[in-house]
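As you look at this complex, bear in mind that one protein chain is not there, while each of the others sits in place.
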Amino acid sequence: MAVLNEEQTMLRDMAREWADNESPVTAFRNMRNAAPAEGYDSAAWSEIGQMGWGGIVVPEAYGGSDFGYLSLGLVVEQLGRNLAASPLASVGPAATAIAMGSSDAAKNDWLGKIATGDAVATLAIDEGPVHDPATIATAVADGKLSGTKEFVAEGDSADLFVVAAADGLYLVAGDEGVTRHSRTMADARSHAQIVFDHAPATRLGGTDLTQKIVDRATAVLAAEMLGMAEQAFAVTNDYLKTRVQFGQPLSTFQALQHRMAKQFTELELMRSVVEAALEAIDAGRSDIDQAVSLAKAVGGETLKLVSREMVQLHGGIGMTDEYDAGLYLKRAAVLEAMWGNAAYHRERFARLNDY
Amino acid sequence: MAVLNEEQTMLRDMAREWADNESPVTAFRNMRNAAPAEGYDSAAWSEIGQMGWGGIVVPEAYGGSDFGYLSLGLVVEQLGRNLAASPLASVGPAATAIAMGSSDAAKNDWLGKIATGDAVATLAIDEGPVHDPATIATAVADGKLSGTKEFVAEGDSADLFVVAAADGLYLVAGDEGVTRHSRTMADARSHAQIVFDHAPATRLGGTDLTQKIVDRATAVLAAEMLGMAEQAFAVTNDYLKTRVQFGQPLSTFQALQHRMAKQFTELELMRSVVEAALEAIDAGRSDIDQAVSLAKAVGGETLKLVSREMVQLHGGIGMTDEYDAGLYLKRAAVLEAMWGNAAYHRERFARLNDY
Amino acid sequence: MATAAELDAPTKPLDTFRHEARDWIEANFPPALKHAGNAMATIEGPADESADETAWRTAMGKKGWGVPTWPQQYGGGGLTSAEARVLNEELGRAGAFNPIGGMGVMMFGPTLLEYGTDAQKQKYIPDIAMGNVRWCQGYSEPNAGSDLANIQTFAEDKGDHYLVNGQKTWTSGGQWADKCFALVRTDKSQKHAGISFLLIDDMHAEGVEVRPINLISGFSPFCETFFTNVKVPKENLVGQEGQGWTIGTRLLQHERNSLSGGGGSAARMNAGNGITALAKQYRGADEHGRIKDADLRSRIIRHEMDQRAFALTLRRAALDAKSNQGPSAATSIMKNVGARITQDRAELGVEIMGMNGLGWEGEGFSSEEINQTRVWLWGKAVSIYGGSTEIQNNVIAKRILGMLDHQ
Partner (left out) sequence: MATAAELDAPTKPLDTFRHEARDWIEANFPPALKHAGNAMATIEGPADESADETAWRTAMGKKGWGVPTWPQQYGGGGLTSAEARVLNEELGRAGAFNPIGGMGVMMFGPTLLEYGTDAQKQKYIPDIAMGNVRWCQGYSEPNAGSDLANIQTFAEDKGDHYLVNGQKTWTSGGQWADKCFALVRTDKSQKHAGISFLLIDDMHAEGVEVRPINLISGFSPFCETFFTNVKVPKENLVGQEGQGWTIGTRLLQHERNSLSGGGGSAARMNAGNGITALAKQYRGADEHGRIKDADLRSRIIRHEMDQRAFALTLRRAALDAKSNQGPSAATSIMKNVGARITQDRAELGVEIMGMNGLGWEGEGFSSEEINQTRVWLWGKAVSIYGGSTEIQNNVIAKRILGMLDHQ
């Protein structure tokens, strides 16, 4: 655990308590089964808005608390533990895009609403099934943006899109020139295709801003992955203590003990790299890119390990939809693919370090 | 175990018996401590010669038995089990180079002596610390060969060298123009630097022959590695059964049991790929190159696993020179580096398969 | 695994048989079915059978060639293994397939032929040979998974019949099955020796309730099965009371062999450049034609080599079995290596396709992509069922270390 200040400790504890009481995994199941058009738990989102988490990275001048990314990560980690279906991980970086952006109008129009949860903002970056910021074709001419974005988280219902074009980052608000195509994915969350056809767009900044925002989104995603890995491990750990085979709890079998020890070891390393990425952002360090790639790559491999072991160590029931293992497995795979998988970030890290 | 004919079964059983009775690991230790200039066990080599193993891949017309590479591999595997310090793995492929080569004089002069063990032939291919047949600079002009070869197995005492030049394979016999520089390596075997300076050379064939011979040498090396891996595993297995800690044999600890099961699993795969490479050579298949790269890469990783686990699972005494674990570890590392390591052969396999 | 029968001399010259088989297939195989799959052999439940399919199944059934090496007196083909191989080659040559499969053929039939009475064989085998009846397996229970001998389903002795009560789980195809072979407890005072092997004739009888289990892949090929006061006549006991563990584990050998065969077919299915082509299609190739992502490529290479090593090991084990060297040590590793390769391949497939490899249903994804998601998820079961990877490792360890701290 990073060393937290008082605000951060309170925020984390509050988020953990809220997630455990108000947003357990059953809440995700209910959302999945109800399959609302927006693809998230809107009642929970409204509570999140009231608690002000939408404004954790919004400047105080615009109604936010400006606690920073470590704080946002702590909250998203707690939500990730229970697979809470919330747009928070998208909203935060999108808000930062507006806050760091060059449009005062955008700040005035949107940051306040985002901070209170009254507007859902998201990022529309990728144009294919694999993260590849180097091949963006979306273009803007005369203030109108055109292009097709794939797998836009919360795209089914977002009020405003922070969109990557070839020459930088733009804000598209409202439905003019925007067509949404829903996608049903393994994690039962919203990942829509968004077609922009001469949608009115406000410029926020250049491609450097795009990269900054994607790095922030990746770090927050890594925090969600950390929460998931933690909880997947904890659930498996508890299961091994209670499941009896051959007359003894599975937890007494040394081969399984050592596999749990291995996972625990990797989890500790994962916590370090994820927290370091969030802290690097808050500190405005020059190596945020490296810290983020380290977090996504190392964290991604750890979540992969832990979520696969969760299924295997649960045995047959781990294969049933009734148990939670499959839910963690599916969400883990989707997050692994988002914003570049482990291999992508290993390569990026290597290039940044001239390996 | 490949399906063997009667001759092969007899040969294997005889080699196993000989190695266990006449060439146990203590024989290698004695050789290492005595450090003879030739770097192998010359008394044992003389017995090997009398048994005719030098002629296993020598055509019958020249006094060999022409049993083929599976047979040679079976024998070398048995020698490898006990780390027998014998030049056989070098002699066989060198004999094939002469037998496949274009010089009848070379065949008449040398194959008979090789078959009886009266001449030690070896390969001089690499010119640096890493196997790289594409960068050979050794050149021949007017029947005189010049170039420096590194890490020539049995180079300290070999009677004749099968030498790779840029334009193909040559035979250099005798000491004219040949200077030997001994190298003391971790495995305590002979790996000399040989400087050829206008040494009289007989042409055997082009670079295609070079590749054929290196593939054969690699397959035989893989057989030695198989024998080593088998025995390293068996010794560890026996140790776990006898070593008591916490009041019970180590073999009863499930975490160790599963690690042994993992090694056993990899060993079975290793046996398959090594035997398949030897069989491919005997069958004259068109994909010998692939089969050999598969054997060296998969086998190399397995021997690496088994030899490292041998040290770890022996605990402290595995670190002592008194126990055999270190001997297997050191020889394994040298063989891993010879004729291309696992990464080299993975890449070669991939290119051959257009991955 | 080849059996000793494979070394038997064929009853007639193989060439003669080959021609006979070829002619018969040509006369009977409906051309419309050429290169179609065999719906019945899959675990996914029955597709509606077309008229052609019915005709083909009936023809093969009557001929006995769905179970070619089983005795003719019970409706089998009475062929030698060599002839059966020839038959299989000829089916392949004609683009045909064996329409008769399932658990009756793969597991229950061979076991009953070994342990059943003549009356039992007469009663059950011909229907299996005709492909008329689907069997399911009543083995696992909620508290008897890896520890199978812990089953509690009780068959109470009521004189001329047993009264069966209990819960089974992982009943493969239970919702489609007609009959069930089950392990039941006839003696509560002994663990292994209290188990018997019992046949439930009607899965639709009163007291039998079947609930499909929804899996993470979205499929439901397995069921929970509840037996409440189900009457089973005593003649449905196979072997003696208390012999169930012996018979039941013998049946598991047939299962494991068919799973290794599954591994083999996986190895064949996966052969070639499938995953490499997929990687180049989705992720591009570099200027030398290599898979562009070097990190991904290095893992694909290892996977392909692992698979090649596995295929060679299957071949080696088959050759060992055919020669007089006895069962190969390699057979003990097949299940785990097959599972690892299947799962690695699915993981690579998902990784290559990126977000497209995680589509669940509906628009935006090709059927291959949806299939990739489902196969990946379903594949997580192969290291769990039929003896988990952990249990297989225990078995291997017992073999090599000669002892275990349990079992």
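Per-chain numbering from 1; labels A, B and C assigned in written order.
Note that a contact is a pair of C-beta atoms (placed from the backbone, for glycine too) under 8 Å apart; a residue touches a chain by one contact, two chains touch by 3 or more.
Source: prediction; values computed, not measured.
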Please provide the labels of all shown chains that the missing chain touches.
A, B, C
Residue touching the undisplayed chain, where the options are B:V3, B:V25, B:M51 or B:V334
B:V334
In the complete assembly, which of A:I98, A:V178, A:L240 or A:I288 touches the absent chain?
A:L240
Just to verify: which one of B:T9, B:S103, B:Q193 or B:T207 makes contact with the chain not shown?
B:Q193
Where does chain A touch the missing chain, residue by residue?
1-3, 237, 240-241, 249, 251-254, 257-258, 260-262, 264-265, 268-273, 275-276, 294, 297-298, 346-347, 349-350, 353-355
Contact residues on chain C toward the hidden chain run 294-295, 297-298, 301, 405
Using the touch rule from the top, list residues of chain B that touch the missing partner.
128-131, 150-151, 181-188, 191, 193, 244-248, 253, 255-256, 308, 311-312, 315-316, 318-322, 325-326, 329-330, 333-334, 336-338, 341, 343-344, 346-347
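In the analysis below, only the chains that are shown with their structure count from here on.
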In terms of CA centroid distance, which chain is the most far removed from chain B?
A
Distance from chain C to chain A - Cα centre to Cα centre, in angstrom:
41
What are the residues of chain B that contact at least two other chains?
253-254, 257-258
For chain C, which residues are shared contacts with two or more other chains?
390, 393
